[in-house]
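Complex shown without one protein chain; remaining protein chains in place.
Let's look at subunit A:
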Amino acid sequence: MSGFKVFTSLVKDSLATITRGSLRYHIWMGALTFLMLVGMYCYSIQLSEGLSVTGMTDRVSWGLYISNFTFLVGVAAAAVMLVMPTYVLHDVDFKQAVLIGEGLAVAALLMCLAFVVADMGGPSVLWHMIPGIGVFNFPNSMLTWDVLVLNGYLFLNLTIPLYILFRHYQGKEAKSSVYVPGAILSVFWAVGIHLVTAFLYQGLQARPFWNNALLGPRFLASAFAAGPALIILVLAIIRNFTEFKVQDKTLRKIAMVVTVAAQINLIMLISELFKEFYAPTHHSESAYYLFFGLHGKDALLPWIWTAIPLNVLATVLLTFHRLRNNFTILYICCFFLFIAIWIEKGFGLIVPGFIPGPYGKIVEYTPTGIEIGVTIGIWAMGAFVFTILAKTAIGIELGKLRYKKKA
């Protein structure tokens, strides 16, 4: 019973913390709330009119929602790059960053689930997918695997930090025997979520652009570059705006992770490009469409030709120790990398899978305003959730939030 009492107190204290802050904080949360409301309004239009208000058609049947979903799975998986060194390898330098990383994973996973629900034609019958009540086509459908791994990972990333914070909140040390098994499990689970998400596409013989053995590994490499890059940016913001101390060497170590992953990602990109363009076959048409356009249809060219140079530039800059250790350059590189991989693993991956169609028909896809509105709303929701989680976690870690401590 006492545990419950402590928890109620934690929730109360947390509510008190997140509703108080500087003017800048209130403006930030207010803006996010506004964007979420706009997103909800757009979604309500989509609910009443149907998915016809999006740019998707029978020819290109997945678009912005699934693109963002795919990318965000990678961001969520990236938390492992902090969890593993901290809990498994006992590298103290990551200790402060790890809770932030896990908070980011929770926010990213909630966004993933929101994007999937937004993409559904019949959200009112989603209970059909709940095991036990509905019919769960496991193990045949990779989508059911994805439901399991995403929710499992969400559970792990909620419970582990919650346990640690809960202990710290009471002024006790977290018992490593309790959370380390979960942490080790979450390491494998993180690889699992992104690999399974890649298999979702990789397993479709109908779409040669995806039906490619490198897709899964490349998902991992790009995720371990983009995710930690985002974590670096978030830590930089936290360092500047809160009293939470994040040491330089923590950022440097994460930067090293980003660099290696970005280099591997680049090697795989070269391998993919070589395969598609050295001896082009019928199956290379999607890649031709993506990089050069087909029959005068070239909607994706500006996107991909933004992504590739940014990706290459950021990777090259990060490779030099001197440049990487300059934090201004590091932040710019992380930003570039994040944008480049968002384009590449989102739009640049999902849309060309459908173009040309099974019989060579080229119909292009442009997201509509409503689709973009819902997407921005979901991103705002992710940022909102992350802010709440991070603010509470930082409060506890700084010792400001303590059980039965009168503020």
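Please note the rule applied: a residue touches a chain if its C-beta (ideal position, glycine included) is under 8 Å from a C-beta of that chain, and two chains touch if they have at least 3 such contacts; residues count from 1.
The definition used in the following text is that contacts and distances are computed from a predicted model.
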For this session: Tell me the UniProt name of the left-out chain, picking from "Aspartate carbamoyltransferase", "ABC transporter permease", "Outer membrane lipoprotein-sorting protein" or "4Fe-4S dicluster domain-containing protein".
Result: "4Fe-4S dicluster domain-containing protein"
Seminar exercise, completed: Of the candidates A:Gly30, A:Gly134 or A:Pro280, the residue in contact with the absent chain is A:Gly134
Exercise. Which is it among A:Cys112, A:Val147 or A:Ala221 that touches the chain not included here?
Worked result: A:Val147
Exercise. Of A:Tyr25, A:Trp62 or A:Phe327, which one is in contact with the hidden chain?
Worked result: A:Trp62
Exercise. What subunit A residues would touch the chain not displayed?
Worked result: 49-52, 56-58, 61-62, 116, 119-122, 124-126, 128-129, 134-137, 140-144, 147, 200-201, 203-207, 353-354, 356-361
